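One structure is given below, represented as structure tokens, and several questions about it will come after.
The complex appears here without one of its protein chains, the remainder shown in place.
By written order: A and B. Residues from 1 in each chain.
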Amino acid sequence: MPEYSEVSINNLSKSFDGTEVLRDVSLDVSRGEVVSILGSSGSGKSTLLRCINWLEVPDRGEIRINGERIGVREDSSKPMTRRELAKVRTQLGMVFQGFNLWPHLSVLKNVTEALICVQGLKKEEARERGMEFLQKVGMAEKADTYPCTLSGGQKQRVAIARALAMQPKVMLFDEPTSALDPELVGEVLSVMRDLSQEGYTMIIVTHEMDFARNVSDQVVFLDKGIIIEKSAPDVFFNNPGSERVRRFLELDKAS
Amino acid sequence: MDSSAWGLLLQGAWTTAWISAVSIALGVVLGLIIALIRLARLPFIHQLLGTYISMARATPLVTLVLFIFLSGPTFGINLDRNVAAIMALTLNTTAFNAEIWRSAFNNFSNDQREAAMAVGMTPWTYFRRIMLPQTVITSLPNLVNEMSFLVKGSPAIAVIGIVDLTRVTNRISAVTYDPLPPILAAALLYMAIIGFLVWGQRIAERKANRLAM
Partner (left out) sequence: MSNWEILWSSRDVFWQGFGNTVTIFVISAIAAFLLGSLLVFMMEGARPRLKKPLRIFIDGMRMLPFLILAYLFYYGLPSLEIRLSAWQAGVSALILYHGAYFAEILRGSRVTLSSGQEEAATALGFSRPSMFIRIILPQLVLRTRGVMGNQLIILLKDTAFLVIITVRELTAAANSLSSTYFIPMEAFIVVIGFYWAISLMLEQSIRLLGRLGEKRGFSNA
């Protein structure tokens, strides 16, 4: 059983072309917690998530995974080399809005490629573990097919298996269902719900309100780069403190 | 390199240039004619031309030049070197051009043809005034690209003793015992010629893109 660890984000700031996208954001995620990050477009939520595994480099602030700093060396404050980053990234799994499967590899190979190339597993071991996680997301039957033959929901489930197979400590989800047709959203959310019940630490950027309400331990609302509200789901959805959140929830109900 | 060496070099460049130019001109026109004939799909000729195109595109220029030059006497003709060279280059580039024209004809949208028919144009008028002018423009980038290839392949004619821009470097170094400078100078001259064609190709591409709807 992998250890579920914590993510600690402190005073994160980031600008793109002069526009401040994240302003002094701080957030703590404890072991086994499921945190949903909500907000309107352009609020900076994807950027926040992508900073956690250093796909975006923040201008200021620090991020710690299980106490270990990512992106910058602890001792020298110099940026980490790609190799050092790769090492820390193996503790984080990421699922993208666009699935990002590799089309020239079979479903199973998509899952085992990193196991073999990054974690150095032997082919047989990788195959076994790959099949185990494909089974978990319900895609074991399609192991030898190619991504081009799959539906969006199926692709995303394979992408989840691919990230899980590395046995990360934290799973990051960047709008995992936004690119899916409505009928296909359910199968992906169902997998994610199961993961949350197994005790995975999950940080999810999403627009799926019902899911956020039912599955999260903490809901975070981001607006123009600042965290406006951070509370438990029933507080957030039934009795939010901020006006901005109220308006957001009303707009969502109307649509 | 002194001035006499440069003189020889420029002579070689001129040889390359005029033989290439003649072959290019013949090749573009003959390629068009062959592509047009193939459009008609006449039973035997279509396959024959198809075989010619396939073989000519697979045959190295050096081999073709030697073949033509050495086979002349068999037919009782003693071919002039330059004529043999032009024949070989033309046979080669015609095949590639035929494919370029064919591709342009195939990609030409049927909509315009239907509009022309609806208005009452004869197929010949449609071809002459609507299809051909546009096809010329869209083919231009690829045709100019093929011209670059011809110039890059032109040193093949050295194998039958023509003193082109490449072989002339042997002549020069036979006198100066210093092969490197003339080769480098020849390289620069080739780059100038081909650079000019590449520039022409970019202009052709701009024109072709303006046509794309």
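One rule holds in what follows: contacts are C-beta pairs under 8 Å (C-beta built on N, C-alpha and C of every residue); 3 or more make two chains touch, one makes a residue touch a chain.
Every value quoted in this text rests on a predicted model; they were computed, and no experiment measured them.
Trainee: Just name the one of B:80, B:114 or B:178 that touches the chain not displayed here.
Mentor: Of all options in B:80, B:114 or B:178, contact with the hidden chain holds for B:178.
Trainee: Can you say which of B:7, B:60 or B:123 touches the chain missing from this structure?
Mentor: Once the missing chain is taken into account, the touching residue is B:60.
Trainee: If the hidden chain were put back, which residues of subunit B would touch it?
Mentor: 54-55, 57-64, 66-67, 70-71, 73-74, 151-156, 158-159, 166, 169-170, 173, 178-180, 183-184, 186-187, 190-191, 194-195, 198
Trainee: Could I get the residues of subunit A that touch the absent chain, sorted low to high?
Mentor: Those residues of subunit A that touch the unshown chain are 53, 55, 82-83, 86-87, 89-90, 92-94, 96, 98, 100-104, 113-114, 117-118, 146-149, 159, 162-163, 166.
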